[in-house]
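The other protein chains are all here in position, but one chain of the complex has been omitted.
By written order: A, B and C. Residues from 1 in each chain.
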Amino acid sequence: MIIVMSPGATEQQIDAVVRKIAEYGCEANVSRGVERTIIGAIGDERAINQELIDAMAGVEQSMHIVKPYKIVAREWHKENTVIDISGVPLGGKTVQIISGPCSVETQVQMDTAARFVKESGCRLMRGGAFKPRTSPYSFQGKGVEGLEMFRRAADAQGLPIVTELMDVRMLDTFLEWNVDVIQIGTRNMQNFDLLKEVGKVNKPVILKRGMSATISEWLMAAEYIAAGGNHNIIFCERGIRTFETAYRNVLDVTAIPVLKKETHLPVIIDPSHAGGKAWMVPALARAAVAAGADGLLVEMHPTPCEAWCDADQALSPDELNQLMTELGGIARVIGRDI
Amino acid sequence: MIIVMSPGATEQQIDAVVRKIAEYGCEANVSRGVERTIIGAIGDERAINQELIDAMAGVEQSMHIVKPYKIVAREWHKENTVIDISGVPLGGKTVQIISGPCSVETQVQMDTAARFVKESGCRLMRGGAFKPRTSPYSFQGKGVEGLEMFRRAADAQGLPIVTELMDVRMLDTFLEWNVDVIQIGTRNMQNFDLLKEVGKVNKPVILKRGMSATISEWLMAAEYIAAGGNHNIIFCERGIRTFETAYRNVLDVTAIPVLKKETHLPVIIDPSHAGGKAWMVPALARAAVAAGADGLLVEMHPTPCEAWCDADQALSPDELNQLMTELGGIARVIGRDI
Amino acid sequence: MIIVMSPGATEQQIDAVVRKIAEYGCEANVSRGVERTIIGAIGDERAINQELIDAMAGVEQSMHIVKPYKIVAREWHKENTVIDISGVPLGGKTVQIISGPCSVETQVQMDTAARFVKESGCRLMRGGAFKPRTSPYSFQGKGVEGLEMFRRAADAQGLPIVTELMDVRMLDTFLEWNVDVIQIGTRNMQNFDLLKEVGKVNKPVILKRGMSATISEWLMAAEYIAAGGNHNIIFCERGIRTFETAYRNVLDVTAIPVLKKETHLPVIIDPSHAGGKAWMVPALARAAVAAGADGLLVEMHPTPCEAWCDADQALSPDELNQLMTELGGIARVIGRDI
Partner (left out) sequence: MIIVMSPGATEQQIDAVVRKIAEYGCEANVSRGVERTIIGAIGDERAINQELIDAMAGVEQSMHIVKPYKIVAREWHKENTVIDISGVPLGGKTVQIISGPCSVETQVQMDTAARFVKESGCRLMRGGAFKPRTSPYSFQGKGVEGLEMFRRAADAQGLPIVTELMDVRMLDTFLEWNVDVIQIGTRNMQNFDLLKEVGKVNKPVILKRGMSATISEWLMAAEYIAAGGNHNIIFCERGIRTFETAYRNVLDVTAIPVLKKETHLPVIIDPSHAGGKAWMVPALARAAVAAGADGLLVEMHPTPCEAWCDADQALSPDELNQLMTELGGIARVIGRDI
C-alpha cells in the first residue's frame, strides 16, 4: 500500500502512520519528495484497513497496490480454468452457445424449445423459472413447476440446464431438480448472503455482472463464492448501464480481454439482454466471440411473438441457426470452434 | 399506451395491433399522420404486455402513458404520508436526523454513541450489525450479537433503531429484537424476494436507492413492498454511480423534489455514504435539507479514527452538534424544524 | 408529436394546446382516456417548439414521434452511402483499416510509419498534427509543420490522409495541404461553429462521438454538417464514458448495428482510444469488424515505446500485420473483405 501524506504533514503524523503500518505487520518505506512524503507499506497489505489509514491526520490518500482478489486471480493461477458442466466443457477451445427461452411457460413450449436448441448445435439450455421483474404486477415465473418442466424437456434432449436462483431459500430445490448451472442475476451480484450459499455447493455458477458493477467489484463478488469453496464460476457480461437511451444497455466487450487477463475463469456474454432487441443480437453475438468470449447466453423462443417475457429480444429458431454458422466461422478465425 | 407504427407499416399490421389491444380490454384510437400512424390504447393500459406489442410486425416503438406504480404514487394519494416510528414522526414538518456509527463494534462504543446521538438532539439512531462488504475478507458485522448491543444501548436513551437487513432468513430475528426501522441497502434494492418479505411485516422500511437505479425502478421496488401490505416506506437517496472518480458517489439532490412530486412517502438522504469523506458531510447534509428532504442518515462515531468500518466518513460528536445547529437554521427558512 | 395532459387538466387547457398545435400548422387528434387525455399533433411536427408546449398549463409531457434528423437518416435514403476518399471507397463491401501514429513527431517517424501502413495492406493513413491534450503543459502537436511532414510521407506511399481539425481558423490550411479526410474529435462533436464550417467544404469528415453523446445527439451533430451541404460524413465510435475505471472508455459496439439502422452513412471504430492499451486493441478491433463496422482507426507506431503521445496504446508494425490477417478472416465470414 502507498500512503501519500498532505504537503503540510508533520513528522509526528508521518511517525503515526509508520507505527500504524507496523501494527498491521508491515514494514514502512518512507520517501520524502519535494512536495509530499510518500510511505510504502511492505508486507501483506491486504491486512491493512485502508479506511483507518485514510482517517489519520496528515494522510491525503492511500492506494492498494496488490489486487484485493486472490482465488479468482490469474496472478495466482496462470492456466485457464475449464469448467465441466455435466460433461460439457466451458472455458476451453470450444465456445459454448447456451440457448433457450427467457422464461419457462408451458411443457410444450419447453419441449419444442429444447428440440430447437439441440438441432442448432448448442450443448446447453437456458430458461427462467423464477423471474426478476421490475414490477410486482408482472409475470414472476412459473416457479418450481417451471423447474420441473425445464428439467423434463432438457433431459429428453440430453441438455444440461442453466437457470436463475433469486432466493437463498430455494437453493435446496435447485439441487433436488439437479440444476446443472446456477445463474446469479445482475440484481443479485452483490447479494452477499446468496453468494456465500452458492459458494458452499458443488455446482457451476454463472455470475452476471451488476448493472453498474466495476470489474473489480465483480471479481470480488466471485471471490465471495470462491472463498466458500466453489471455484466453478463463470463470469457473464450482459450490458452495463450508461447515459445512452437508444438501447437498453451497452454491451461491454472490453470486459472480455480485461477479464481474461485478470482471472483464469471463463467469461461469457449475454447479447440478448444487452441490446434488448432481437435484431441487435447477431451483431453483438459475433462481436463477443470475436473478442474472445468463452460462450454466449442467447435467448431463443419457438415463437418469439408469443413469448410471455422479453418477446422482442428472442431469436427465432431459424435466426439462431444462421447465427451459429457465423459464430462458427469467427471462432475458427481465432483458433477456436463452437 | 401509445404505439408508433413504422413508416411502412401495412393496414394488416395496424389491424393486428388494434385487435391485440382489444384482447387486453382496451380501445384503440388510430391516428394516421403524414409520416407515421399512431395508435392510442384507451383503458387500463397496465394490463398490456408492452414487450409483446413491441415484438409485433410494423411496430416501431411503444410508450406507457400511465405510471407503472400505483400504491406509492402521489397521483392516487395526495397528502404526505407521515410514518410513525415508535412515536417519532417522519415525513411531517420536522426533519428527522438519524445518527449513529456505521457498524456496531462493542457495547461501550454503542452506549457512548447512543448518548451522543441523544445529546445532539437526534431522535433516531442508526448502526449496522450485518454489513455488506465488497470483500469477503473484510469485517462482516457483529451479527445477532450486534443487534443485541444496539438494542440495549438505544433503549437506555429511548431511541428507536434503524439497521440493515440483508438476508431474508434473518427477518424473524429482527422482529424478535424489535428493530424499529428495517433498512434495505443499496445492493438489495432489487432483491425482490427480500422486498416481498418486508412487505408482509408491519415495520417501517428504509429503501435505499440502488447504485444506478432510476427513479422509476426505485418507485417500483417500493411498490413491491407496498403490494404486500406494508405502506410504511421511506426512500433514502445515498449517492449514485457516475463517471466521476473524485468522490465515491454523486449525491442526487434533484431526486428530492422529483420524488416529493411522484410519491406521498417520505424521502431522506444519506450524505455520509454519498461523498464518502467526513469533510464533505456538512455541505451535503445542508444541501439535502435545503432541497426538502424529510430526514438524514448521518454517520457519527464517538472516535471516528478508530471506527472498524468507513472510518473516514463518520462525523465526531462535536461535528454532529455543529451540523445540527446549521440544519435547524436551514429548516426554519423553509418553514420546517428539526 | 404526442402531448400527454395531466390527470386534472381542464377543457380550457386542452383547448389551448389544440390551438397552439394549429398555430404550428398541425392538426390535433384528441383522445380522452380513462386517466389522461392525449393529444396527437398530425403534420410536420418538426415545426413545433417542444419547450413551449411543455411550458403550457396542464401539460404533463410531450414526445416527438418523428426523428429530428433528416439528411443523415436512413428513413429518407435507403441505400448505404459509399464515400470516395481520394479513390478509396469507405462504406461499401470492403472494410477500410486506417492506420498510423497518434501524433506526427518527425519526418523520419512519418516516413517509416507510412511505409509500414502501406505494407500492412491499409489504404488510408492517420496521424495528428494538432493534438487535443487535457493539460496545457503537454505536447500540443507539431502544428502546420506536422501537416507538411504527414503529407510528404503519405504521398510517397500514395496514401490519403486523415487528421484532426480543432480550430476553425485552421480550415484553410487543411485545404491547402489537401487533407483527404478532416477528423472532428470527440471534444468538438458539439462545437457547432466548427461543424458548420466543415459543412461548407467538399471533403469527407470523420465525426467522432462525444465522450457521453447519445446516438441522437451524434446524428444531430452530423446533421449540422449535412445541412451545410457536405454529406460525406463518417461516424466514428471511440469509446464512451461510463462508471468503469479499469479501462479508459467502454467501446460501444451496440452503436454499430443501431447506427447502420438509423443512417445510410458509414460507421467506423477507433479501438485504440477506446481501451487505451495496445493489448486490448486486437480484441476490440475484431469485435468491431464482426459487429459490422465499415472501417477502423488503429494507432500504429514504428517504435511504440518511443511515441510522444499515447505510447501505451499503439500497435507495433508486426502486431498490426497479424491483426490484419484476423480482420480479413472475420470480414469474409460476414461477406466482406479488407
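In this section, contacts are C-beta pairs under 8 Å (C-beta built on N, C-alpha and C of every residue); 3 or more make two chains touch, one makes a residue touch a chain.
Keep in mind that this is a model prediction, so the values were computed, not measured.
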Touch criterion as defined above, residue of A:K20, A:R241, A:H264 or A:R336 at the omitted chain: A:R241
Of C:D180, C:E223 or C:D294, the one touching the omitted chain in the full complex: C:E223
From B:Q12, B:N202 or B:T245, residue that would touch the chain that is not displayed: B:T245
Residue ranges of subunit A at the interface with the undisplayed chain: 2, 4, 7, 29, 31-36, 38, 40, 42-44, 63, 65-66, 75, 212, 241-243, 245
Absent chain, residues of subunit B that touch it: 212, 214-216, 239-240, 242-247, 250-254, 256-258, 261, 274-275, 279-280, 283-284, 286-292, 326, 329-330, 332-334
Subunit C, residues in touch with the chain not shown (by the definition above): 46, 49, 51-52, 54-56, 68, 132-137, 166-169, 187-188, 190-193, 196, 210-212, 217, 220, 223-224, 227, 241, 278, 304-312
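Criterion: only the chains that are shown with their structure count from here on.
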Chain centre separation (subunit B, subunit C; CA means) in Å: 39
Intercentroid distance (Cα basis), subunit C paired with subunit A, Å: 31
Touching two or more other chains - residues of subunit C: 212, 242-243, 245
